[in-house]
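For this depiction, one protein chain was excluded, whereas all remaining protein chains were kept in their positions.
All chains are identified by letter, namely A, B and C, in their written order; residue positions are counted from 1 within each chain.
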């Protein structure tokens, strides 16, 4: 045990005590009367947005701007990784699996697509949404890359296409947001701007939310697969 | 209605942009016309400018600052004529900037602009001193700037204290934060103990630059002493210490410009005595001494400059000798200057020293000045004898004659020394005149004026071996360098802690968090 | 036309379409970049003019004020937005000649950075603030690693670890705040912050200070900065030093003064902590800067010390001190950017990174070297430049608030700053050989440096252009009730 270790352990212990003291001091009294915001969301959320998944309603409508921000974070992460990857090397060209693997993967891919897009389009009705769906879509590319490898000649093109798709998703998000401004309301306006909200619980409802979900899904899928591609390149 | 300093500041920019052939004429015209404008300025406060939450007074004319401003402008004319063919574009620009800021500082009427001009002076003089060809000036100018900034910061601190206590910015004698003002002024006018920057810098710059530097920086210090500190008896003792120690240090030098630099310090001591004894005559004596000192000290710097110019860089008394044959005009000037500074009657030093003596009653101060006067005479006898009249062991070669500009410039100053020595009232009128009670040329005073020089001559004869210029160690103990080293050591220790280990850094963050949170809880 | 939202989504849109523009509209690429940044600048100016009359609020999604996310612009935000836009414009002009590889990605990052900074400054929602802070952070990590050498990776890695840990502290504080108040809206928090129990509040405030502090480099949380800023390209170092750390500082300041009012801060002695941490920061920054051999590292440490001045100004919690601190933020943004941009010219065009190798640069690129010298003199705090005015204001406010030692430290800092900037100036104007050839430097590189230094002089000579507006800006900081009213009564 060096001094540094003892010291750091002591500090951590103190920090833990501080945290617990803080937790124990939570003000239980105003716990309930204060939470009018969440009450409002629970009571009025479905009426306001016609999205029965309240998390999606908050994520894409009430706090859509946050979502734009977090999508930007992924976008930047993908950008950094593709920026820092070396251009010249290419890898994972070919893997030897048993035919069973190839067959199974080929079989499973369409279902994955369906699952991914289901998650995206039913984001406002059930658990899921653009992020989850996007991740599922990204896994398709991951699977395909692992099993079938990347063709050296096409690699650059594929990456560029994915980047374009990613940019498109991001720009699409902003443009859907702008629609609210076009119709005379504020950025990211949905129900207020008079978009067709439909009936709660139906697939085509909730105004722009599904579209935002779609854009996010495209973007997340593209970003994550870019990240994967670049990491794979780098590891070899 | 404009602050004369601002004319110079604007001129410096124009000088930088103007064509080679027009530059010197423009410089001269600016100087002369500023002198004329200065005469026309009526007394009072003008040019008030609201700034932040106070008023800046950019022009305040009183008898005293007009007097000093007049001397400054006159000297600048002489200095420009002196170096008219030597100045480069950069020199012209910086010189005018420097003179302009020191002129402006004389005429401003509030602390804020006072401080700004003070800093402008420091910055421009730094670049004047900084000489790209001479490696040693890199160190000395660094030293100069840091030291002067310490003074300036001290001044700023004083101003801040003064302003927050008093609530006005008007430039007056200060009451709050006095020690800081004293420190600031002490560094500017090279009190003994804070003087280390002066000999270093003045002896290393090109000679035509040191002519200019010798006149302004310390004199601005004296002016601010007069303006800010007022008359305090204990400062007079500090002044006499400066005068005596300065002259003793000067005596041990062999390089002429170093010797002259120490003499500046010593002469400043006189002025401080005059300004702080508190009598009207003393104050006038101090101010007149300031003017005289600019004239003859500038003249001396010009003379040694001419010597350096004609011998291509020789200024060590050990090597110099029998220059009177080779540089006859210069010899005439050096005699005038030496006689003036020694206080021989009919030259200007006599007048101001006499006024100073008249103004002081304290025996310590009087005796101190007497000793300093002997030292002064001795050291100038030394320059005269060893530099110009004694034949050198190795014949010194003069490679080029001093230019006409140099001779004219020196002539102007020498003439001024003579005129003031003979008709002091001409200059004293600007200050409001001195009552006729002092008869400068009575026999008693003539005798008093001659005494120190005679004693010095005797001393020179008696202690010839001791006075003779001889090689000596020139690395005096310097406290400030030690301070700098300590500062550096501390920094390097601090730097070692940043050893690049990420976990250590995170530990610091965590420590800060726990400490902060813990103290907030408790 | 609402400037606020366009200031955020405009740069974002440009960033997202740059790849396509690069592929299909290569010819007008530069024009699009320049014109969009000019447009951003114009927008920000117009926003600033509007908020001076009356602060503005904007509800995203047209929700009621408490239900969704809002953007709020008060004069303080307006000033910072203009600074961001100005620096962004100048840096883009500079980058056109400076960046040679990965151009498209570079500009994407730059525009996202601008958008996120604007978002961080304008947002009126606590969690959205966190999101914007994280975007700015992640873009900064990317830009630090932009050079793709070992230094860049190491610096970026350290930055990312420390930044993420700091980010988690901020997130923890935000969660605690939400737990206690049930709202994330900054204006509502003004009212509800009194609901937070004392113990939790002290935790929240410490976590915010440490979390944001490790992003704006308060000593001893500063350790990533001297690695990160020099590793980035010069244009980015200028942005990081000039505006990014100030953005974090602004975010912290806003949250602090919304969660607790000045009298509370004084009662809990937090102001003492702020002021003395400022003193320590400035001294440590100066001392370490003196030790540096590399120019950009020196500048980075100098940035740390400037944070100290700002903290002292803020810690006084008086109107004068605060406006001095904010004035210093703006001044330092201009000056430090000029210095970094000039250093970038030195290091790229003349291959001089160490201070020693700067010898003679004053004769090779006279104009840039002059700009550097003026900026250095400005940063030391010598008159008649702008930093002097802000230091004066801060010191005066500190004295009036009774903090004599910190005020003294501000002035002492000037001497310390001189000691190392003079080393650089000395090297720049030293002549080793007789003849130096003047090196031709692209005008795009020169213009930003010259503009910024001349702005320093202009602001220094006429600070009264800005100062009354700063006084107005501080009003909304010190009286958080008025911030509340922006949203709720318009």
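Operating definition for what follows: contacts are C-beta pairs under 8 Å (C-beta built on N, C-alpha and C of every residue); 3 or more make two chains touch, one makes a residue touch a chain.
Rule of thumb we're sticking to: contacts and distances are computed from a predicted model.
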**OP:** Name the absent chain as its UniProt record does, using one of the following: "Formylmethanofuran--tetrahydromethanopterin formyltransferase", "Ubiquinol oxidase subunit 2", "Multicomponent Na+:H+ antiporter subunit C" or "Vitamin K epoxide reductase domain-containing protein".
**Re:** "Multicomponent Na+:H+ antiporter subunit C"
Subject >> Chains in view that touch the one left out, judged over the entire complex >> reply: A, B, C
**OP:** Give the residue, chosen from B:164, B:322, B:451 or B:495, that touches the chain omitted from the document.
**Re:** B:495
**OP:** Specify the residue from the set C:39, C:65 or C:175 that touches the hidden chain.
**Re:** C:175
Original post:
Of the residues listed, C:41, C:58, C:111 or C:141, which one is in contact with the missing chain?
Top reply: C:141
Subject >> Positions on subunit B contacted by the hidden chain, ascending >> reply: 495-496, 498-503, 506-507, 510
Original post:
Can you name the residues of subunit A that touch the chain not displayed here?
Top reply: 5, 8-9, 12-13, 15-16, 19-20, 23-24, 35, 37-38, 41-42, 45-46, 52-55, 57-59, 63, 66-67, 69-71, 73-74, 76-77, 80-81, 84, 125-127, 131, 200-201, 227, 230-231, 234-235
Subject >> Those residues of subunit C which, in the complete complex, touch the missing chain >> reply: 127, 131, 134, 138, 141-142, 145, 149-151, 153-158, 160-161, 164-165, 167-168, 171-172, 175, 178-179, 184, 226-227, 231, 288, 291-292
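Following the convention adopted for this analysis, only the chains that are shown with their structure count from here on.
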Original post:
What pattern do the touching chains form: line, ring, star, complete or other?
Top reply: complete
**OP:** Average the CA atoms of each chain to get its centre, and name the chain whose centre is farthest from that of subunit A.
**Re:** B
Subject >> Middle chain, criterion being Cα centroid separation >> reply: C
Original post:
With respect to inter-chain C-beta contacts, which pair, A-C or A-B, contains the greater number?
Top reply: A-C
Original post:
Measuring from the mean C-alpha position of subunit B to the mean C-alpha position of subunit C, what distance in angstrom results?
Top reply: 43
Subject >> Distance from subunit C to subunit A - Cα centre to Cα centre, in angstrom >> reply: 30
Original post:
Once you find the CA centre of subunit A and the CA centre of subunit B, what distance in Å lies between them?
Top reply: 73
**OP:** Could you tell me which residues belong to subunit C and also touch two or more other chains?
**Re:** 199, 203
Original post:
Could you say which residues in subunit B touch two or more other chains, in rising order?
Top reply: 511, 513, 517, 521
**OP:** Would you tell me which residues of subunit B are touching subunit C in their complex?
**Re:** 50-52, 115-116, 119-120, 122-123, 130, 132-133, 135, 138, 141-142, 145-146, 149-150, 153, 156-157, 160-161, 163-164, 484, 487-488, 490-492, 494-495, 498, 500, 502, 505-506, 508-509, 511-513, 516-517, 519-521
Subject >> Interfacial residue positions of subunit A with respect to subunit C in the complex >> reply: 18, 21-22, 25-27, 30, 34-38, 40, 61-66, 68-70, 72-73, 75-77, 79-80, 82-84, 160, 163-164, 167, 170-171, 174-175, 177-178, 180-181, 185-190, 192-193
Subject >> subunit A to subunit B touching residues, read off their complex >> reply: 4, 7-8, 11-12, 14-15, 18, 21
